[in-house]
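Every protein chain except one is present and positioned as in the full complex.
Here is subunit A:
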Amino acid sequence: MDKEIIEHGFSWNRRRFLSAMSIGVGSMALGSLLMPDLLSGAGAEEGWAPGVPHFAPKAKRIIYLFQNGAPSQQELFDYKPKLREMHGQEIPPSVRGKQRLTGMTANQSAFPLVGSFVDFKQYGQSGAWISDLMPYTAKIADELCIIKSMYTEAINHDPALTFLQTGAQQGNRPSMGAWLSYGLGNENNNLPAFTVLLSRGVGNGQGVYSKLWSNGFLDSVHQGVQFSKGEDPVLYLRDQDGMSRESRRIMLDQIAELNEKSYLEFGDPEIASRIQQYEMAYRMQTAIPEVMDISKEPESIVKLYGPDCLVPGTFAANCLLARKLSENGVRFVQLYHQGWDQHGNLPYEIAQQAKDVDQASAALVMDLKQRGLLDETLVIWGGEFGRTSYTQGELTKDNYGRDHHPRCYSIWMAGGGIKPGIVYGETDELGYNIIKDPVHVHDFQATVLNQMGLDHKKLIFKHLGRRYRLTDISGEVVRNIIS
């Protein structure tokens, strides 16, 4: 046993050594969560200490309005009049090429094209085409950079979602928010750097799992903190009845002391994380109620976001909350709105889904702008892939569905140094293939990191002998959409 202990002593690496230094300052470990990573130097490679941007960032924070289930681009942002012309005709094989099918349409005998049931109009100085399902979003067209040429590698929800969030389909890697927390640290040490808010619409839903906001192999202080609706937005945060804040403090100090001892004995960096998390939770006990309090929001804000913003658990409420969290220095606020998986019954469901998110998404952008925050906050709206130009299931007079389509889909970004009022990329006239300026998921991620002042090739963590990046081994910053 002694031998093992001695060997353990030798095997201390730089990361642990630096972590130890940060703890070694004794009780300062409690008082100072300043830049946890600057001190702990977690996985710092090639002389780079995480916690500070590589270069001057355009954006300090991100709000990611994830539309979970893959919204149909043909009904929202990618206007294809040709599809209406060819409504009911078989998709030309030359267009479909060798695109694989999902299990849901693999046995379909025909693939008739289907035109959008909804009309489009042009908006703003950019003349962007936006569907009538998104009247509020249309009004802020000149704030948006609509990318119509996103594409991904996965064809099913879970891998595609995981790919977009972590840069890999398998789901053992850190999420984008965790990477940013790792790369930039907390802005406000009273709140976590990465928070998650969930909501769901009436449409066909797909699950979201906590692995999507996992810290992967990064230190667990970087994992996303899920907020739930209701009285306890952050679970287990509230003191038990009868526990005063003073006794909580004493308790935490004592636990920290014990943890510190076991840290010195075992040297497990996760113990250090645990001390930090206790301390963060203590801070959050006062910070969270203040942030979550929407009762003081003026009626104009309620009208801006729509009255649903006062109903906890709705997308609108989460947008309002996202603004408040972001305003308070939360680096990455991740929203998921479920219910966009319209394999069937698309016209009814997508209209409902759009109604859930349209006003509040646009409101969020405007609200940030009027506070002078849009310049430094990047808002992203989009799903994990697109939907097919042909119908899934029966094509009736007023009903149809669309299957998964990884080859192209539309998202938008606003603020955070992204060019406003532009439409980037083009798909063919059947909306099936990209014909101009494709943006791969890794390109998108590289661009997002770039806006936050991080070089995606330098934001690296070494794990099990390999250096990992959010963009894995590829990705180019899409410079044409950067202002």
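Methods note: a contact is a pair of C-beta atoms (placed from the backbone, for glycine too) under 8 Å apart; a residue touches a chain by one contact, two chains touch by 3 or more; residues count from 1.
Keep in mind that, in the parts below, contacts and distances are computed from a predicted model.
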| item | value |
| --- | --- |
| Among "Acyltransferase family protein", "Chitobiase/beta-hexosaminidase C-terminal domain-containing protein", "LutB/LldF family L-lactate oxidation iron-sulfur protein" or "Amino acid ABC transporter permease", the UniProt name of the subunit that does not appear here | "Chitobiase/beta-hexosaminidase C-terminal domain-containing protein" |
| Identified contact with the non-displayed chain, of A:94, A:107, A:300 or A:396 | A:300 |
| Residue touching the undisplayed chain, where the options are A:169, A:228, A:328 or A:399 | A:328 |
| Per the touch definition above, residue among A:132, A:153, A:187 or A:428 touching the missing chain | A:187 |
| Of A:57, A:192, A:344 or A:475, the one touching the omitted chain in the full complex | A:57 |
| Which of A:118, A:292 or A:310 contacts the chain that the document leaves out | A:310 |
| Contact set of subunit A toward the excluded chain (per top definition) | 31-35, 52-58, 185-190, 205, 283, 286-287, 290, 298-300, 302-304, 306-308, 310-311, 327-329, 363, 366-367, 369-373, 375, 417, 450, 453, 455, 477, 479-480, 482 |
